[in-house]
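The complex is shown incomplete by one protein chain, all other protein chains being positioned as in the whole.
Showing subunit A:
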Amino acid sequence: MAIYALRKLAFFLGAVFIASVAIFLLIRGAGGNVAAVVLGKSATPEAINALAHAYGLDRPLPVQYFEWVRGMLSGDLGRSFRTNESVADLVTARLSVSIPLALSGLILGLIIAIPVGTYAARNVGTPSGALLALVSQIGVAVPVFWAGILLSLLFGVRLGWLPTGGWTDWSDSVWGAIRSLVLPVLSLGLIMAAVLIRYVRSAVLDVMNQDYLRTARAAGMTRTEALLKVGLRNASLPLVTIVGLQIAELIGGTVIIETVFSLPGLSRMILANVAAREVIVVQSTVMLIIIFVIGVNLIVDLLYGILDPRVRSTR
């Protein structure tokens, strides 16, 4: 297991390194003088040079790259060209919205999908199983933003139970923050659940036909017991992979949800900064997101090694 974990860790570091070079080159090397791009057409050459010098943009690219990486490693993500705010501070504030949103959405999706998918697998070929398959199929087809708008119409406008959008910060009111997250999490979670139900269903169906489930029953487990005790652990193997892949989907979903519900999250911040040509902000935050996604996949791989002894010994 230790060798397996070390190999996966090395792979993770390699992937992060390649990603950092790629992002740096894409954004810096895309052409043109960054300082000129930031300041716009009407800027004087003196102003451009001053900005370039102040932010070290006049130094050779490799030097800039290593400065950036060194900063990232020590927690310094750079400063905004326009407002001179620390990117780290900007990001931290935004993460207090985005992380609860994404994580709760994923967890809600799993909480719905695992029992419903298992139930659908057990009742395959019956009317209730078919109905569930149909509902999840519809759920997959529904765009996230539309789900958000519908929920907001129902609970926000019609019933008036929850805010239709906007954000109350945790420091102002924890209850208020939770209230402003309920509908976004619900929309994200429901859409995640619709996708995951189908994977859970097929994973459980596959496991149900395995000989070892029959052995478990031959040794004294009831059908349901065998499915829950032996089946789900085996079905979780493909699911872990799927959930890892869904993380990328989840981040895409948060961009839309944050926009629909006007939440000051990380995704919206990146969008705004791309529009404002805040090179450093975009570069550092995109890098953070990439580290997060690759990190999740590292965790998935390690989890896979823990769950499946065959993976540990063969790789």
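Keep in mind that, in the parts below, contacts are C-beta pairs under 8 Å (C-beta built on N, C-alpha and C of every residue); 3 or more make two chains touch, one makes a residue touch a chain; residues count from 1.
One rule holds for everything that comes next: contacts and distances are computed from a predicted model.
One chain of this complex is left out of the view, and of "ABC transporter ATP-binding protein", "N-methylproline demethylase", "Sigma-70 family RNA polymerase sigma factor" or "Biotin-dependent carboxyltransferase", the protein name its UniProt record gives is "ABC transporter ATP-binding protein". The chain not shown here is touched by just one of A:I111, A:L131 or A:A218, and that residue is A:A218. The residue touching the chain not shown here, chosen from A:D58, A:D206 or A:D308, is A:D308.
In the full complex, subunit A makes contact with the omitted chain through residues 210-212, 214-223, 225, 230, 233-234, 237, 307-310, 313.
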